[in-house]
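What follows is a single structure, written as C-alpha cells, with notes after it.
A protein chain is absent from this complex, but the other protein chains hold their places.
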Amino acid sequence: MSSYIKPLYMAWLHAFKRTFTVKYPYEVLKPADRYRGRIELNMDRCIGCGVCSYVCPNKAITLVEHEGRKYPQFDYGRCCFCGFCVDHCPRAALKHTHEYELASYNKEDLVFSPSKAAEPPKPFERRVVTVRKLDSKLGPGHG
Amino acid sequence: MIKLPIPTIPKELVRFLIPPLDQLVKGLLSPEIMELLIKVLVFPGFAFIMLYAMIAVWGERKLHARVHLRIGPYHVGPIFGLFQLIADGIKLLGKEIITPENAHKVLYHLAPILIMTLSMVVLAFIPFFPVDGGYWVIYYTPYNLLVILALFSLRPFIMIMAGWASNNKYCTMGAMRAAYQLLAYEVPLMLSMASVVILAGSFDLAKIVESQVGMWYIAPCFLGFIVFFVAMMAEICRRPLDIITAEQEIVFGPWTEYTGMEYGLIMMSEYVDVAIASFLVTMLFLGGWHGPGLHPLAWLLIKMGVVSAFFFIGRSTWPRLRIDQLLDAGWRKLVPLALVQVFASMLMVYLLKVVF
Amino acid sequence: MPVRVAWGIQHPMSGHLTLYLDVDGDVVLNTEPDVGYTHRGLEKIAEYRTYLQYVPIIERACDFDSSNFALGYVRAVEALMGVEAPERAKYLRVIAAELSRIMSHLYAQALLSMTGGFETMTVWSANDRELILDLLEMLTGARVTHTYIVPGGVRWDLPKGFKERAFEVLNYLERRIWDYYKMLFQNRTFQDRTMGVGVLSKKEAVELGVTGPSLRASGVDFDVRRDDPYEAYDKLDFDVIVEKDGDSYTRALVRFYEIAQSIRIIKQALKDIPEGPIRVKVPPTLPKGEVYTRVETGRGELGIYLVGAGTNKPYRLKISAPSFRNLAGLVYLCRDVPMGDIPVIYYSFDILLLDVDR
Partner (left out) sequence: MNVDKVVEEVKARLADVLLEAKVERKNYAHIKVKPEGLVRAAQLLKECGYSHPASVTGVDYPDRGEIEVIYHVESIEDKAIVALRTAVSRDNPSLPTLRDVWMGVHYHERETWEMLGVKFEGHPELKRFLLQEDWEEGVYPLRKEFKLKPES
C-alpha cells in the first residue's frame, strides 16, 4: 500500500519546490566560453586559401568573389557547427561567436556572404542567466 | 348570389391558442421561469461550468507543471495563463471539422454532442445547497443519486458508438476497452455508494448531506471512500486509469478521429465529469455544504476544488495501468473492500438501532 | 480474426519505427518491423568523406549518445593507423563518453516512463539531463553533437572551472537519482506495468545478439569497458551492473544503476587525470588494411569495421549499431503480449531508430 502512497507524497512535495525553467524568450542562458555558434570572419586576416572549404564535412563553405578577392561564404542551412574550419584556418581568420539564434523565414537568409559573416555578433537584448542553479533541497535527506 | 358564411373562430379558442402578449411576458417573467433560467444559465449551468473548466484546466496544468518543476501556462491572461483555455478554444473553433471518409456520418457527428449533453444533464439532478423551503436544484427527485449514476454509466455506450462510427482500428480498440472498463468499475462504484445509502437511509443526495451534520461519512466509510474515489477515477478516465484513451498505446481511443470543436466538446465533457465526480465525492463522504461560517455554496465549492485537485494529481503521480490489471484490481480488490464496507455499514446501522 | 494495425510513423509513441501488429482483440499475435525512415546511407557517405570529416557525421548516427559513437569510430581509425592517443586525452575521452552515457540513459528513462503516461519522470529526467548538457557544452562547445573526440586525441583541454562545476553537478545528481528511485522504481504502478513484461531469458538474449544494458539485465555479465578495455577504463574502478530477471523493469533498473556508475567513473577520472599533451599528429592517409573495434555505448556494443585503401577516405565502413542488434530482441518479444505492453517493451530496449537505420 505504501508503494502507492509514496509517489503521491513525492508529487505533493515537489509541487512546492523551485522550478527548473529558464523563461527562454525573456531570459537566456549564457553560452559556455567554448560554445560553437555562428562563425565570424575576420576579413583582414583571411587570405582566401580555401582550407575551410576543403575541410568542411557538409560543403557549407564556398569561396566567393568579394571586392576582387576570394572569401568564404557560409551556408548555415548546411553547417553542422563542428568547427573544423576554425581549427584548420592557417591565419586564425575564423572565430566562433556565441550567437545561436539563426532561424530565418527562408533558406536564402541562411547564406552568410563574406560581408555579412564579418559582422560582429548581436548582443543578447534580454536578461542573461549566467548558470543554472542547483536546488540543494532536491534529493533524499532533504525531505 | 349566395353569401357564404364567413367562418368565425370562437374567441375562447383564440385566447387559448395565442395567449395575449402581456400574459405571455408575465408568464415568462414569472419567478419560477426566471429561477430556472438562472439555474440553467448561471449556476449550476453553463456559466459555472465554463468558469470551472477554465480554472480546472489552468489549475491542472499548473499543478502538473509544478510537480514537474516547470512553470506551466504563462502568457495568456492575467494570473499566469488563466485564459489559456479561452485561447485554446478560439484555436479549436478555427479548425476544420474533418469527417473520415468511411465513417458513419450521423453517428460520428452525434457522439461528441451526446457525450457533452449527457455530462451536462447530470448537473440538473444534483441538489447544491439548501434554499428556504427546498434545495437549489433544477429537477428534484428523491432518487437523484440513482439517476446520476445511471446517466453516468451511459458514457461507455457513447464511446462504443463513436468508436464504431469512426471506422478506425484504434477507435474500435478504444471502444472495446471502454466496454471492459465498464465491467471493472461499475460494481464497486455501486457497492461503495450503497454503504453510504445504508447509513443515510435514503437515495436522496440532499438527505445524505443533511444526515452528515455530526460526522462526515468519510469516518465510518473510509474504505468505501477509497473504493468510490478509485472507481470514480476509472469512470471519468483520469490518468492512472485512462485506459480507454491511452495516448501511448491507442492514440486517443474512441476519439482519435475528432478534430476542431468536436474535440473541444469531448475535452469539455471530461472536465464537466470531473466537476460532477468531485461534487459526488464531496456530498457522499465529505459533508457536502456543511461547514462553519461561510455560505453553504462556498463550502461546497472549496471542498469540491480540493477533491478535484486530488483527481488531477493522479496524472503526475502514477503511470497508467493496463486493462487486465484494472479488471483484476476492480474485481479482486475493490469489490471485496466495498463488500466489507457494506457489511460494516449494515452492522453500524443495526447496532445504532439496537443500542439507542 | 486478427487485424493488422500499423503501429507507427504516425503514432504518439512510435518514433520513427513502424510495427505492423496482428492484433486479436487487445492481444498482439505477431509483429513485423518496418524501419528505414531515417536511413541516410551513413556507410556510403563514409566512402566520400575524409576520415576526419566523418567524425561529425557518425555522431549523427546516434544523436543522444554522440560522443560514444565518435569514440568507437575514432578508435577504429587510430587502430588502423597504429596511433595511440596520449594519456591525458584518454581520460578526457572517458569523461566525455561517460557524460554522454548519462545523457543517453536519462533520456531512455524519460521515454520509458512516458510510455505509461508518467510525464513527471519524463520531465525530471529531462531537467537533469540539461545539467549534463551544460557540462558537455563547457567541455566540448556543443550540447548534443560534440565533435570532441578526433583521431589522435581530443580537440580541447579541460576548461577553467570545469572540475568544480562538474563535481557540483555530479554530487547533486548522485543525490537526485534517489528521487527517481523513489518516484519511479518504487512506484507500485510502474512496477505493475513493467515487471514480468517482455521477459528475455539469458539464452535467448545471447542467441539473438541483444547487447548493452538489455543483455546485462538478462543476467549476462558482459561489458566491453571491462572485458575489452579501451582508453582509460582499465585504470578506473567501476562495477558492471548485472541483474537476472530480464524484464522491462530490470532493463530500466540496470540503466539507472549505470548512471550512478558513470558518475563514479567521471569523478575518478577528474581526480586521476594526468598532465600532458592532448593530441598527437596522425598520418594524413588511412593505411591499407582492416580493423574491427568495439566500444560500449549507452545502448550497447558498437562495432566498427573499417577498411582502409591507402587514401584519406575509408574504403568501407560498417557500423554495427547496438539498436540494430536490439531490434531482434524487440521483435522476438512483441508476440502474444497485450497491446498496452508494446510501447513498454519498445522503450525498455532503448532502441533509437536513427541508430538502426544509419
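Observations on the structure shown:
For reference, chains read A, B and C in written order, and residue numbers begin at 1 within each chain.
Note that a residue touches a chain if its C-beta (ideal position, glycine included) is under 8 Å from a C-beta of that chain, and two chains touch if they have at least 3 such contacts.
Predicted model, so just to flag it, every value in this text is computed and none were measured.
Considering the complete complex, the chain that is not shown touches C.
Annotation: of C:L29, C:V83 or C:V206, C:V206 touches the absent chain (contact as defined above). The hidden chain makes contact, of the residues A:K59, A:K107 or A:R126, with A:K59. Contact between subunit C and the absent chain runs through residues 35-36, 39, 41, 43-45, 48, 206-211, 220, 222, 227-228, 292, 294, 301, 303, 305, 307, 315-316, 318, 320, 324-325, 327-328, 357-358.
Keep this in mind: only the chains that are shown with their structure count from here on.
Contacts between chains leave no pair untouched here, as each chain touches all the others. Chain centres here are means of the Cα atoms, and by that rule the chain farthest away from subunit A is B.
Distances from each chain's CA mean to the overall CA mean are smallest for chain C. With each centre defined as the average position of its C-alpha atoms, the distance from subunit A to subunit B rounds to 50 Å. Computed centre separation for the pair subunit A/subunit C is 24 angstrom, with centres defined by C-alpha atoms.
Shared interface positions of subunit B, i.e. residues touching 2 or more other chains, are given as 67-70, 316-318. In subunit C, 120, 127, 187, 189 are the positions where the chain touches two or more neighbouring chains simultaneously. Touching subunit C in their complex are the following residues of subunit B: 64, 67-70, 169-170, 173, 176-177, 239-240, 242-243, 246-251, 315-325. If you check the complex, the residues on subunit A that touch subunit C are 3-4, 6-7, 10-11, 14, 20, 29, 31-36, 55-57, 80-84, 87, 96, 131-132, 134, 136, 138-142. Within the complex formed with subunit A, the residues of subunit C that make contact are 49, 52-57, 60, 120, 127, 130-131, 134, 137-142, 145, 147, 155-156, 159-160, 165, 168-169, 172, 175-176, 178-179, 182-183, 186-189, 191.
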